[in-house]
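Only one protein chain is missing from this complex, and each of the others stays in its spot.
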Amino acid sequence: MFLAGWGEFWTEFRESKSGLLGAGLTLAFILASLLAPVISPQNPYDLTQLFLQNSNLAPKWIPGMFMLGSDGQGRDLYSAILYGLRVSLYVGLASTVLSAVFGTLVGVLAGYMRGKTDALIMRIADIQLSFPAILIALVIMSLWGQGLFKIIIAISVVNWVFYARTARGSTLAEREKDYVDAARAAGVASGAIMLREILPNIVAPIIVIGTVRVANSIILESTLSFLGLGVPITEPSLGSLIYEGYQVLFSGFWWSSVLPGLGLMGVVLGINLLGDRLRDVLNPRLKR
Amino acid sequence: MLGYLIRRILQSIVVLLCVSVVVFAIMYLSGDPVEMLLPPEATQKQVEELRIHLGLDKPFHVQYLTFLHKALQGDLGKSFIFNQPAISLIVERIPATMELAVCAIFLAVVIGLPAGMYAAVRPNSWLAKSIMSGSLLGISLPVFWLGIILVLIFSVILGWLPSSGRGETGLFLGMRLGFLTIDGLKHLILPALTIAVFQLALIVRLVRAGMQEVLLQDFVKFLKAKGLSENRVVYVHALKNILIPVVTIIGLQLGNIIAFAVVTESIFAWPGMGKLVIDSIHALDRPVVLSYLLIISLMFVFLNFLVDVVYTFLDPRIRLK
Partner (left out) sequence: MNTQASPVLKVEGLRTHFFTRKGVVKAVDDVGFTLGPGQIMGLVGESGAGKSITGFSILGLIDPPGRIVAGKIIFQGEDLIAKPASELEKIRGNRISMVFQDPQTSLDPVFKIGYQITEALFVHHDLSRAQARDRAEQLLRLVGIPSPAQRLRDYPHQFSGGMRQRVGIAIAMASDPALIIADEPTTALDVTIQAQVLTLMRRLVQQKGTAMILITHDIALVGQFCDRIGVMYAGRLVEKGAKEEVITRPLHPYTQGLIASIPGRQERRRRLRQIPGMMPNLIGLPEGCPFLPRCDQAGEDCRQRPALAEVAPGHQVACFRRQGR
């Protein structure tokens, strides 16, 4: 049902320049991170390629080695940013998928079952929502210590609530519709109704929330990594790079904190633009 | 109304109890503090004695009740690092964090509310478009990176503003506050700005969305049909309608800012709760971390309570008998 309107969706989507810019930016960053081993001049994790005499070189601004300068360990900054982008995007997308699947299922369950199940799930969600995301993630990470998988879980714990609430709201509206009654009258089992009838009809709002949450997750991850509570130092994300760069900011080596930050901002901005546009196109309420 | 207040207070207490269980469980699960307390050369017998002395040999629920009992008396243990009561370490630093948070939200509201309204009323003007682009940029800027950029520009390059600490503070109602002195104000600008930018962008977007929604409603047309000027419709009627959600957001965002202070305070070496807790996490100073969590939970629960109560006062539709 969602894909049937694909042509119409695209016609409308491409009307906004900022939406196209967002989609383009997002795509470009994803491609760059996927192709990082191919397009970066250096493998920043390979210690045999690093030489201390190359540390803190200023950007040369010409393609090739040290185009964007180097960090304190003599690492090519451009390569480090591409690899950091990989980690950031990976954490952002993985945690989004994880929390979207879990949150949506829980939300559909709450909305479809109503009653006590609903009350309990929404009560938990409400309590969790009254605490800032960063605090919850901070508690989990301070307990577990750094780790790639750990931070994905921590961010997913933060985010499931948003999907659960959206999915529940949409399910409550959908379950009153005729097609659900018809399925129920035909004796279709509750589980099948939820998964096969309702779920496909609430995909649009979930996608809109999901896009916005990816951007949020990437920022949350980089913030935690900046505080030293995110990804491990062996797999630095953009946040870890910025932290390292910040240590040498006062020595005048501005590039190693500013440039990774620009990359981070670019990818988040791209996703936000895309998300804004998706919301406008998929939300029938604001349409003229 | 009174019934509602009582119910709401009871709810808050239940939430706080839940939080205390979670916080205690974290402490319980995260290992044996005895190793931290005793020198490494301590004998097995000394370890056992201390465990019994601290009540660590008892089952979970007994330990929890003991913990709760002490917590209610304001005793959350001593900091391993500072060797002072953890709770007083936190409380001492509340004014610094609050000062930062209040300044930031003040900036954000004073600029964000009119900007968001303008963007909703004249969506096609170039100014509205720049406001919206700016706000999108604002929510896409990672807060810590913005802080770094501000430090780079105003401290490293221009040398206008200090980049760390609170500077000179004055005494006000028994609290040390920075905005009373010129030096303190200078120290306040960069960290407050760092926090405010994101909040500002958020408020602009929320206000615009809320305003657009209100302006589509029937009563707006009816007000115009009454002969009210557009200004009156927007700045009296629509404004009061969106003020309800905006006040809620401000309350909730204040909580968010206090939590987010861990980031800003780390960058600017601002001596508030956030910096203390990050330092304590890295130093494994568990009592301080736990005290922080409990105190900050208390603050959030209180803020939420306050927001709900204010909400019922502002919105006549949910005012209860």
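Going in written order, the chains are labelled A and B, and every chain counts its residues from 1.
Definition applied: a contact is a pair of C-beta atoms (placed from the backbone, for glycine too) under 8 Å apart; a residue touches a chain by one contact, two chains touch by 3 or more.
Since the model is a prediction, treat every value here as computed from it, not as a measurement.
Participant: If I consider the whole complex, including the chain that's not displayed, which of B:A42, B:L228 or B:L252 touches that chain?
Facilitator: The one listed residue touching the chain not shown is B:L228.
Participant: Which listed residue (B:Q84, B:S130 or B:Q217) would be found touching the missing chain in the intact complex?
Facilitator: Hidden-chain contact among the options goes to B:Q217.
Participant: For subunit B, which residues touch the unseen chain?
Facilitator: Against the left-out chain, subunit B lists 217-219, 221-229, 232, 237, 240-241, 244, 314-317.
The working rule: only the chains that are shown with their structure count from here on.
Participant: Between subunit A and subunit B, what is the gap in Å from one C-alpha centre to the other?
Facilitator: Here the centre of subunit B sits 23 Å away from the centre of subunit A.
Participant: Mind pulling up the subunit A residues that touch subunit B in the complex?
Facilitator: 18, 127, 130-132, 134-135, 138-139, 142-143, 215, 219, 222-223, 226-229, 239, 242, 245-246, 249-250, 252, 254, 257-258, 261, 264-265, 268-269, 272-273, 276, 286
Participant: Provide the residue numbers of subunit B that touch subunit A in the complex, in ascending order.
Facilitator: 15, 18, 26, 29-30, 133, 136-137, 139-145, 148-149, 151-152, 156, 212, 252, 255-256, 258-260, 262-263, 266-267, 278, 281-282, 289, 293, 296-297, 300-301, 304
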